[in-house]
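Note that one protein chain is taken out, while the other chains of the complex remain in position.
Presenting chain A:
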Amino acid sequence: MKVSFPYMGSTIVYKKLFEFLEHEVIMPPKPTQRTMDLGVKYSPEFACIPLKMVMGTYLEAIEKGAKVLVTSGGHGPCRAGFYGDTHRNILKSLGYDDVELIIFDAPQDNWKAFWRNVQKIRNGVPWPKVINRMYTLYRFVQKLDELEKMVQKIRPYEINKGQTTQVWNEIQEKFDKIKTRKELYKVYEECKKMLLSIPTKEVDEKDKIRVGIVGEIYVVMESSINFGIEEILGNLGVEVERSLYLFEWINDNLVPWALRPKRFKEIIKKGQRYIKILIGGHAVETVGHIIDFKERGFDGIIHLMPFACLPELVTQSLIPKISKEVDIPILSLPIDEQTGKANMLTRIEAFVDLLRNRKKGRTKEVFVNEFQQHADEERVVVV
């Protein structure tokens, strides 16, 4: 089967999944302006941006020859639960009758449907092989996420601008080639060394700024839609951590209850201090992570929300209260096709200024940052 999937975050993982199941994988292109234009054109106007971008991605993947599109469904009252069906209807109305959309809803919602889907994508690969390879994939995701977290801690302090990002790109290429578990561990060690050998500057612990990124999964995970916010922050000298990483998502959503790490439950509990019932999307998690980041000593939170996303809108309306009670600055950035980069940059920069000043407890004094952007070699910018 010529299989493709939505583009979100570290897509090599999904590619590996289908390779392990011996499908022919049609790699969806990383979303660009064209993806957005296509998605906007063929989606309902008031849909949120993830629906539109995924729509655009499907159309581009189909252009490249995809016949089967695999995606996860939503569950709970947020309209993400309708995405799959909406996409399916749009594809049908565009005349793609030969393209199949397989939607994986949470197994507990409908075991039978889930099982049918599993059989379909298992592609006749014998079960022992499937299990073995899935375990490899599980570790693959884990290792890749570990490396990405390292990237986010190294980038702010790199001496040669852009080097960390470059190494990270190389790492992803290396991971793309991995076939076995043994190879995985070897490549992982190599990559770790590559990252650790990036020259960085010494920064005093009390001068380090840490920002947690929370919000709806697609805008948090996919850099092409959030303007590469992790890189922007990294270049401003800020360490970043997201509320969502693929490995944790798998643990929280796909691993059987009994084996799940306790962390997820704790986050939900923290979130329920402010949102008592499940309202879909990632609202409760978003709040839970805000509190968790604060408890772990982070300096600020950036909350990403797709414009018109209901659960995140609820979160946003709670933010002034949470920010005050938990005592952490929070910046909400709505994202949609109209969002301009210049405006977003101003907000992010001003927010980082605010965090630095707050940390220094200084008044009226400029914090002369060592992490300067250079637009030309001789010009110095105070960030």
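Following the convention adopted for this analysis, contacts are C-beta pairs under 8 Å (C-beta built on N, C-alpha and C of every residue); 3 or more make two chains touch, one makes a residue touch a chain; residues count from 1.
The working rule: contacts and distances are computed from a predicted model.
UniProt records the chain missing from this view under the protein name "Acyl-CoA dehydratase activase", selected from "(Fe-S)-binding protein", "Acyl-CoA dehydratase activase", "5-oxoprolinase subunit PxpB" or "Autoinducer 2 import system permease protein LsrC". Per the touch definition above, the residue from A:33, A:89 or A:119 contacting the chain not shown is A:33.
Here the missing chain is touched by one residue of A:41, A:92, A:269 or A:347, and it is A:347. On the side of chain A, the interface with the absent chain consists of residues 29-30, 32-35, 161-162, 224, 227-228, 231, 317, 319-320, 329, 338, 340-343, 345-347, 349-350, 353-354, 357-358, 362-366, 368, 373-382, using the contact rule stated above.
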